[in-house]
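Working notes for the structure below.
Only a single protein chain was left out; the remaining protein chains are all shown in position.
Right, chain A next:
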Amino acid sequence: MDARAVPTWLHAQIEYLRNNAPLPLKVENLRAGTRGGHVMDRFTLLVPCCLSNVKWEVVFNGLDAKVAPDIIFGVDDESFQPLANSSEFSPGSFLRDWTVTEPNSLLKLILVTRGSYLDYQRHRVEAVNDPRVKFEINTMSGLQGLEMCITTASDRSEEVNFAVPLVLEVEAPHLPGSHLPSSTLWNDISLQVKFPLQRGQTSAGPPQLKLVAPPAMREVFDVDDVRLPVWPGNICLVEYIPSLQQTLQQQVREARASIALRRSFMEALFPFFGRPLEADATYCRRISLLASSGAFTFLVHLALPIQFPKVQPTLTFQSSQHFDTRGRPLVSRTYMDYPWSPRWDAPQMAQRIMDFVADECIAFKKQCNDLLHHQR
């Protein structure tokens, strides 16, 4: 973001939003109002709703900090009228009392408008005249953090969506070195449920189910790998969730155990290779080592899969002394097939890797020398 062209007061509002939002709000396409204009005072805001993002355009007047912003909603939300409600904590009251003296005004406005938007969507879902949807709503009203909305699919048909955060029991210690508290990581898994509507009615079969997790989680756990329990017959969501939570709980437990195993393995490399150059201390997925064999100095990069130790780390050699015609250091193929057993303890794994590296680096050095010879 080019701060020089954004008015200071607006920059403060946007930075506050970026650093303090309790949800992943994303500011994009910060721009001027006219082509070639110098005052950047409008942007696109991505607002999470029901596990996907709605796009709002937020338009300020860069020349006048006292003027409240306009918010332009999406084309499908023409019937969303947040100003119709003028009660105390409505968007209308925030706009009426707009001031930039505090840097949190924008964030408060957005959160309160989002709240109104979620209410508007809830009313749309409640208006669907389908017994199944009505039954789901009635049984779910107690669920914490539930969101619902109607979306229009690409073929213009409508879908009723429910998003339910799944509460998992997360036992004790948090991830090594991570600045994310463990609750943030493991309790952000949600279930997204879609009921497609045909002529305003749901079909008889099970709804479409999908687990959704923040992208960072992919480093330790892939929600797409989870096999969802079968949706038996005529149950409702509230009855389905406990068995899903149990399945997920078990898989999360295994993923956490794997992180600990990856970490022990990485620590076990130290007596053999000396101090690593750099290790992924957050998710324990990568580590790089400096090694030598006689006068040949090289690096070894290891990548550890989520399914470690069942699946072995991949290994890549990189020379410090051989360069290609573009000046880049020579790198080996990725090794995935060296001797390995998940039943070895960490020091044995480290020992075997050292043995393999000590042997294979000779071949790697020869390959590098041969390549350089051909380059001349």
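Operating definition for what follows: a residue touches a chain if its C-beta (ideal position, glycine included) is under 8 Å from a C-beta of that chain, and two chains touch if they have at least 3 such contacts; residues count from 1.
Here is the rule we go by: contacts and distances are computed from a predicted model.
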Checklist line | Listed names "ATP synthase subunit gamma", "Trafficking protein particle complex subunit 6B", "BRISC and BRCA1-A complex member 1" or "Probable cytosolic iron-sulfur protein assembly protein 1", with the criterion being the UniProt name of the chain not displayed | finding: "BRISC and BRCA1-A complex member 1"
Margin query: One chain is left out of this view; which of A:86, A:292 or A:341 touches it in the full complex?
Written below: A:292
Next item on the list: Taking the full complex into account, find the residue in A:277, A:336 or A:371 that is in contact with the omitted chain.
Entry: A:277
Next item on the list: Pick out the residues on chain A that sit against the missing chain.
Entry: 176-177, 179, 263, 266-267, 270-282, 284, 286, 288-295, 297, 299, 301, 316, 318, 320-321, 323, 327-329, 331, 347-348, 351, 354, 357-358, 361, 376
